[in-house]
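One chain of protein is taken out of this complex; the other chains stay put.
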Amino acid sequence: MSRTIAESVTPPGPPAGSRLGRIAWHWRNNSKRELWFAWYTTVVFYNIFFIVFFPVTHAQPPPHPYWSDAQVAYWFNHDHDGLIIGFAIIFAVAAMTAPQNALIAYSMRRMSVSRAFGYSYLVMYSLSALPGMLLLCVVLSVGALRPGRDPAQLHWLYDFGFLSFTGTMGIFLLGSLVWMLAILLDKNRVLPKWFGYLNLCNALTEVVVAPAWIFHRGVFSWNGLISWWINMVVFGIYTGAFITLLRNMILREDFGDGPLPDIKKNPEATASALAGTAQ
Amino acid sequence: MTGAAQAGPRPGVAGQPPGKGTGEPATAIPGQPDMWVLVLFEALVFTAYFAVYLFHRSAHSELFLRSQATLNPWLGTLDTLLLLASSLFMLRCVQAARAGAFRPALTSACITAFLGAGFLASKITEWVLLVHGGHGFTSNEFFAYYFFLTGIHFLHLLIGFVVIGVIIYQLRGPARRSRELVETCATYWHTVDLLWVLIFSLLYVVR
Amino acid sequence: MRRADGELILFWTLPALAVIWVSAFLLFPGFTHPMSPSMTAAQVAGFYRDPAHLSRIRYSMILFNWFGVGLIPMLMLLVMQVRRMAHRTPILSYCLLGCTAGGPTVFLFADLFWLLAAFQPGRDPQLTLMFNDLAWMTFTAVVPFLIGQSLILALAIYLDRPDRPVFRRWVAHFNVMVAAALVPAAFTGLALSGPMAWNGLLPFWVKNIAIAAWIAVMSIALGQNIYRQRADGSDQRVTEEAVAA
Partner (left out) sequence: MNAQAKRRSLTTWLILSAITLGYLALDRSADDHGAYRASSVVTTTAILLALVKARLIFREFMQVRNAPALLCRLTDLWVLLIGAVLLGSYFTGLAVR
């Protein structure tokens, strides 16, 4: 990657005109546009994810693992349209996870650690979309596709979907640990150390979901108080933290390979940090 | 974790009253302030686990009491004493490292690890005895909580051994010896002790 | 100096891959007359039990298995092209790498379900129907990584240096069009018959023709690039940078 291109052509700052004009300016001139693309994609994706999984499909919070065949069949038929349309949206946009993983891998690339960390994370999380989300979407869509299917088979699809979604946290467990190690070893101050430790907290809650393979009811089942609710709160805090921190990282990015500078306090400097013109 | 060593002057050092004449340094957060995010966050997560456990426990107290009677309170007490002693030696290690006495600090760190290993051995013994007695993770609600809480604590303790490894690595190399890192790691180890103290009283003593 | 040796060899695996692909497509009896989702369980079971079909299903799906993974080197060559673009960061090539890992894996799952249905055709017709549904749903609807790689490639080209681009502008426009053509396939679960069903116009014909066109057009554009870069030596310079970066 050439490190000197954008400098010569960058005007001092975005125009004060309309919102559209500013976006167009950033599209053409912002040297951090690739980073901002990845960051905004991440934010938009989590919003879509939340809307689809919670209100549209009712796949989260997960329904009970102890339901009978008839109850499962009723659930599929009751939420038929939501399941089909919601998961169709996910099928269309699921690749938005790629820019997110790329941005996180980039954060590790910016650190003073081996490239192996970023690549490990990238590969783990690229594959994670499948067991972590898409398999659930496929099998629940198939379940909703034919309302008249044998309830026992619907039940099998239901178990398959939710267990693949909840029970395959090894990727997230090890991915968090890779990120944690990179942050703690880093000397470039890309992300704060406390977030490294928060990665450990997140990794530990990914262990706690493992009993979902064993219990059909109670706090350790796939929608249980400990295995789902407490984990979801931790995951929510973790996600909110890294989205904010990645934004700060982009603001501070100077495209060098030394320590990342702090965000400057005065507004002019912030504007230039936003556009990446400070060098 | 060596990166933290260059973090510069730590916040909170200046303008605070001195440490109550015990010869310890003036007011400062021991280790990286960042580690306290983990301590307080894990403390809150465990608070949630404990609340769920206690609620279910008092709602089904007969089953819990009957199952609890199969636990050996002596083993639980032994575990607690081992971890408390390990914490004492961890504190010794920090105090020695602070005073620049790196050999005694190293010895204390090794004793800490040894006591921690004793805890692991005692815990595994207890688990094996329970499983042989027919009490597994899925036997009933009490044992689900018992194996979950002791298991997740066990995992924290295993991470604690990595942490002691970092301390020993720091103390052995004359070029390293980051006081901040030793204190940070010690804070983690004490957290494991702290959580066990709570788990012990909630699993073995509470009626 | 580090040469980008071997890119041409990887590139020329494409004709072999095309042969596998076309023969597998024609061999699978469920593609030449796309199977309707409104078929009953008995009809679907009959499809797999038909002795004239069974061998063709199995052999075609074994071939498809090879095709899906065989496409990865071509996608990697595209990643290398994105690395050679005038970007400040490797983010877009990372994105493309991510999509590359996901796409063939999804395809592999569809393949697996078809082969499972064909392995024991004597199974309860309801079960055969379910495996058939899983296969078609995965094959048709799970297009996110194909959409993603087209859009990311388009974005990468748009953000490239305009005076000396790696790919020309029309390649980006073409990729956006392909992505748009793939979107309706995601919604195939909405209908069991008509143009939105998985044997219908949009999810089957438009989608698969778009994929075929994408592979064909991108192969040609890629080939031209690789030959041009070898001729003017820009492959060496940038590969070296990419490795050092």
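Here the chain labels run A, B and C in written order, and each chain numbers its own residues starting at 1.
FYI, a contact is a pair of C-beta atoms (placed from the backbone, for glycine too) under 8 Å apart; a residue touches a chain by one contact, two chains touch by 3 or more.
Computed from a prediction, not measured in an experiment: that's the story for all the values here.
Partner chains of the missing chain, restricted to those shown and counted over the full complex, are B. Among B:A96, B:A144 or B:L157, only B:A96 touches the chain left out of the display. Contact residues of chain B toward the unshown chain are 12, 16, 19-30, 36, 39-40, 43-44, 47, 50-52, 54-61, 65-66, 68-69, 73-74, 77, 80-81, 84-85, 87-88, 90-92, 94-96, 99, 101, 104, 186-187, 190-191, 193-194, 197-198, 200-202, 204-207.
Note that in this section only the chains that are shown with their structure count from here on.
Common neighbours of chain B and chain C under the contact definition above: A.
Each chain gets one centre point, the mean of its Cα atoms, and the points for chain B and chain C are 51 Å apart. Counting partner chains per residue, chain A has no residue touching two or more of them. Contact of a single residue of chain C with at least two other chains is seen at no position. Residues of chain B that touch chain A in their complex: 1-4, 6, 32-35, 37-38, 41-42, 45, 48-49, 52, 56, 137-138, 141, 144, 148, 152, 155-156, 159. Within the complex, the chain A residues that touch chain C are 1-3, 5-6, 31-35, 37-38, 84-85, 87-99, 101-103, 105-106, 109, 122-123, 125-127, 129-130, 134-135, 137-139, 141-142, 144-146, 149-150, 153, 157, 255, 276.
Per the touch definition, chain C reaches chain A in the complex via residues 37, 83, 86-92, 94-102, 105-106, 109, 126-127, 129-130, 133-134, 137-138, 141-145, 147-149, 151-152, 155, 159, 161, 183, 186-190, 192, 241-242, 245.
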